[in-house]
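Apart from one protein chain that is not included, each protein chain of the complex appears where it belongs.
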Amino acid sequence: MVKTAIIGVSGYAGGELARLLARHPETELTFLSSESNAGKPLAAAFPGLSGTRAGSLVCEHGDLSRASAIADLIFLAQENGAAMKSAPVLLADGKKVIDISADFRLRSPDAYSTWYKMPHTAPRLLESAVYGLPETNRDAIRRASLIANPGCHVTAATLALAPLLAHRMIETRGIIIDSKTGVSGAGRTKTDLIYRFSEANESMKTYGVGGTHRHIPEIEQTLGQVAGEPVTVTFTPHLAPMTRGILATCYARLADGFTDATVRAALTDYFAGHPFVIVREAGDSPSTKDVAGSNFCHLASAVDRRTGMVIVTSVIDNLVKGAAGQAVQNMNLMLGLPETAGLEGGGWWP
Amino acid sequence: MVKTAIIGVSGYAGGELARLLARHPETELTFLSSESNAGKPLAAAFPGLSGTRAGSLVCEHGDLSRASAIADLIFLAQENGAAMKSAPVLLADGKKVIDISADFRLRSPDAYSTWYKMPHTAPRLLESAVYGLPETNRDAIRRASLIANPGCHVTAATLALAPLLAHRMIETRGIIIDSKTGVSGAGRTKTDLIYRFSEANESMKTYGVGGTHRHIPEIEQTLGQVAGEPVTVTFTPHLAPMTRGILATCYARLADGFTDATVRAALTDYFAGHPFVIVREAGDSPSTKDVAGSNFCHLASAVDRRTGMVIVTSVIDNLVKGAAGQAVQNMNLMLGLPETAGLEGGGWWP
Amino acid sequence: MVKTAIIGVSGYAGGELARLLARHPETELTFLSSESNAGKPLAAAFPGLSGTRAGSLVCEHGDLSRASAIADLIFLAQENGAAMKSAPVLLADGKKVIDISADFRLRSPDAYSTWYKMPHTAPRLLESAVYGLPETNRDAIRRASLIANPGCHVTAATLALAPLLAHRMIETRGIIIDSKTGVSGAGRTKTDLIYRFSEANESMKTYGVGGTHRHIPEIEQTLGQVAGEPVTVTFTPHLAPMTRGILATCYARLADGFTDATVRAALTDYFAGHPFVIVREAGDSPSTKDVAGSNFCHLASAVDRRTGMVIVTSVIDNLVKGAAGQAVQNMNLMLGLPETAGLEGGGWWP
Partner (left out) sequence: MVKTAIIGVSGYAGGELARLLARHPETELTFLSSESNAGKPLAAAFPGLSGTRAGSLVCEHGDLSRASAIADLIFLAQENGAAMKSAPVLLADGKKVIDISADFRLRSPDAYSTWYKMPHTAPRLLESAVYGLPETNRDAIRRASLIANPGCHVTAATLALAPLLAHRMIETRGIIIDSKTGVSGAGRTKTDLIYRFSEANESMKTYGVGGTHRHIPEIEQTLGQVAGEPVTVTFTPHLAPMTRGILATCYARLADGFTDATVRAALTDYFAGHPFVIVREAGDSPSTKDVAGSNFCHLASAVDRRTGMVIVTSVIDNLVKGAAGQAVQNMNLMLGLPETAGLEGGGWWP
């Protein structure tokens, strides 16, 4: 049994990790840290885990040496800026590390400091960190010690667009990503008015319009690698009045000669052998509910022959495939386990 | 006091019309028809009107001659296909007619039959019908006898894009409209699983992807008139887990030489003198909650300098500015009343 | 035109007051104070008021002398503890005052300090303050200078039970009030986790079980007056996943000889001449949606013959009849205006 730890367990991604790891058949959750819940059982932060083994684990302060002494693989689920301090320590101890924050996602330390407004203090690790999107990077993940787990909007959009760029089916300029997320995407600690029930309910709005959201360089980095040339995207994140889920509606100009059928075939082909991406039937409209609680991404495509655009819609659960589930998927690959271990069974309905 | 009637009052647009007309200072609601509620007071269909004068009005069967005998101006709030039968009768009686359905929105009977899958039986009236979007068509509305009240998605998107096309600030090709509507947009009679609470809640999805939604020819018709050349749009409607509201996020390639400031100035300039459009401050993110219950449209623009795209977001209440409120605004113009009569006071919060 | 002012306008009750007063035909809103929005137009706090006259009023700091210099009647919409400082000043200036907080609701200063955990600093005013529930206290309200506007749960429950106590139809012991409120009842400033969308959505829970909620002495005070003897109630407030609305389900043991019909007749009789209470047909189930946005209270009763209990359900909009609308109704009475002025027109649907 590989022993795992979660640093920063009381946020939504941390709690979802605990939920998933609690039923993982081949690993054992052994250490949890939470500053706000130190000394309390995990069920104090997540009452839904009351009466379970995971729920009775007592959270400790974020003592890395304790985590390192107990666990073999450590998930870092903290605010941006924390992992670049913690990861070097844990890696030096020979541990495997999966970072849910943004600290190791961008390859360039300059890009990091530009978008995240702080210097990167572990730039060397950016070279060895592996971007943890299994559908584009599975082999590298298998050999990695340090995984940068992708952003939630990024996962949804990249899975929609990567196949079409890989097959050179769309223009690399003029790509539009209109992405809608549930409120849990803001995390558990933000107290802004906009995230309170009475203000978020019955409300739909953008945030970060005009090329300002931090997920942009991350999307462009991966799509550029897939395309073999620079890709720019116009990305608009939206807040939707629901708890979980991301729906990314992606628009691109279709290159000549392609059709609904060839687009769909490209998607199907690209994700052959990838267990968590479902390419839906022509005409289907995937809903965020279709993936609630599961690690799946559902994709559907349609060509607008009147305008020459292809539209790919992509749905994920932002806390599962967009965070904790993908982290478990990455762990499975790093440990040589079946990619789906602990992630079987689909989502809930309704 | 001008006397008004509503044919088809028990749907959401009809009910909202009744709510607004009930407090209109210069007209009197005198006749209501509803097949499903004939013989019952309006409050049976809309309990929120209990105890009010409007709520105590008894719905009758859809007898046009009764409506015509009593009222001066008739609102038609029925399914598509009904108004093209009713309007000729009422107009022949010298009545003014405002049709909330799609029957008179498209100028071409062929376009109507293509998109609405039925022949148009009153094609001559298409010539005299006036498209009821006051912000682009106010003078014609003032002189009209028959108004085609615009579609809800159409209103949101057209108000966002018309100024930029009028000022030749954006390319006429490659326009993307990603529009999100609350569930009340589907009307009150549809029983599909997708509109039931347990399936719509916590769910976000597209419907009508790839150039198939009936609002497309209507958007292109108006934008083409404004631009003075054909305009095509890629339009994707989405269902959001809320009752009311539309947020249209519109994307277009900005022509050379324009900036955030000039785009915003163009919007402000275009809507000067139009009381129901608010151009928000730079950096604002309008929310559908900002216009809940009001006849306002809020617009915000941002230029993505990295990609050369301009993004205009537009929010309306689909049942007010997207249907009943706009119909009242049109009525005011037709009757020579203040454009804002009965529509003052803004929306509710939260 | 009577001139009005609102002290503490940026909370939900204050904003709803502004919305209602903005369309009031016989008063003029002249002064607004808000510490958090001083110097900004009201629309900055409530975007739904953008483009309206009320929305363009600039909020000032809570300077009572300014309010007193400008306005004739002042609404106090602040946290508990503030009004007992402000009201004496304003009353000394000859102003009329309507306090939305709890400061003047309990007649006994000791009860106040027991339930609100602070001493009452204006105990003399408790003698002249009039409890502002028009359906039980209309004549006194007409003559009052200082109104204590009732609590939201209190309004719903008292209207349900007062008629049955007045008619000695129920036992005064063993009354149960199970009351469910939307999240806006918590106000706009609380940042607790429980009020954030992701935690409140899909969640229903009690708060203040076992005789601990501050609305209890207020309910018992009024019911005791109506009954002419002490009344105790078991009251349990619940938080429901909606923005607005209160549903109070009230249970009492029916005295011998009464039936469904006599209970319903007692309700109807008690509220004859009261424009904002609707006694629904036998078998009806009032919904909070039935009163969304309106000042109405809907009541329905049923007798459980198997157990001898009578159940009265009562719905209000917590921000209207439960706060701002009732305050306007009180103002109308104080000023000799029609009781329904500015409150006509019913609620919205859906």
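Each chain gets a letter, A, B and C, in the order it is written, and its residues are counted from 1.
We take it that a contact is a pair of C-beta atoms (placed from the backbone, for glycine too) under 8 Å apart; a residue touches a chain by one contact, two chains touch by 3 or more.
Every value quoted in this text rests on a predicted model; they were computed, and no experiment measured them.
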Full-complex contact with the absent chain, from C:E35, C:D110, C:D139 or C:E202: C:E202
Candidate in contact with the missing chain, chosen from C:H120, C:H215, C:H238 or C:K321: C:H238
Contact partner of the left-out chain, one of B:I7, B:L64, B:I100 or B:V183: B:V183
Residues of subunit C (touch criterion as defined above) contacting the omitted chain: 173-174, 176, 178, 180, 182, 198-199, 201-207, 209-211, 216, 232-234, 236, 238, 240-245, 247, 249, 251, 253, 260, 285-289, 292, 300, 302-307, 309, 311, 313, 315, 350
Subunit A residues that touch the omitted chain in the full complex: 12, 15-16, 19, 22-23, 46-52, 54-55, 184, 202, 243-244, 275-276, 278, 286-287, 289-294, 296, 298, 344-350
Positions on subunit B where the hidden chain makes contact: 12, 182-184, 186, 188, 191, 193, 195-198, 200-202, 241-243
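Criterion: only the chains that are shown with their structure count from here on.
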Pairwise touch network: line, ring, star, complete, or other: complete
Distance between the centres, which are taken as Cα means, of subunit C and subunit B, whole angstrom: 36
Inter-centroid spacing, subunit C versus subunit A (mean Cα positions, whole Å): 46
Junction residues of subunit B - those touching two or more other chains: 202, 243-244, 286-287, 289, 292, 350
